[in-house]
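Below is one structure, written out as structure tokens; the observations come after it.
With one protein chain removed, the remaining protein chains of the complex are shown where they sit.
Let's turn to chain A:
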């Protein structure tokens, strides 16, 4: 029931959305989830273990996979992980992370940074 799109994925050989590597990470999750559903701590540890070797940048692919497979718990987990990874980072780090560029007028950005100066306290070094 969680995986109505999985069958479609396996049937569709030209699928570019989800690579095999990602599939092997995402697909075992719901079974594990059901087994240790009642115990959140254990699930958290399992999730940390799973993502220990995954670079934050590769999480995009996991997010796309979870979305494609309509797997809400995994999507929530991966999005939360990215949010945790970037929440204390600088504006420049976040731009590089998402491949964005500043489109503010000269001076506009400085004005904003000054207005929100308190939110820059405790930011991680790049």
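Quick note on the criterion: contacts are C-beta pairs under 8 Å (C-beta built on N, C-alpha and C of every residue); 3 or more make two chains touch, one makes a residue touch a chain; residues count from 1.
By definition in this document, contacts and distances are computed from a predicted model.
Participant: The chain that is not shown, which UniProt protein name from "Exosome complex exonuclease RRP46 homolog", "F-box domain-containing protein", "Actin-related protein 2/3 complex subunit" or "Mitochondrial import inner membrane translocase subunit" does it carry?
Facilitator: From the listed options "Exosome complex exonuclease RRP46 homolog", "F-box domain-containing protein", "Actin-related protein 2/3 complex subunit" or "Mitochondrial import inner membrane translocase subunit", the omitted chain resolves to "F-box domain-containing protein".
Participant: Touching the left-out chain: which of A:45, A:70 or A:87?
Facilitator: A:87
Participant: When the complex is taken as a whole, what residues of chain A touch the one chain not shown?
Facilitator: 55, 57-58, 60-61, 63-64, 67, 75, 79-80, 82-83, 86-88, 91, 94-104, 109, 112-113, 116, 118-120, 123
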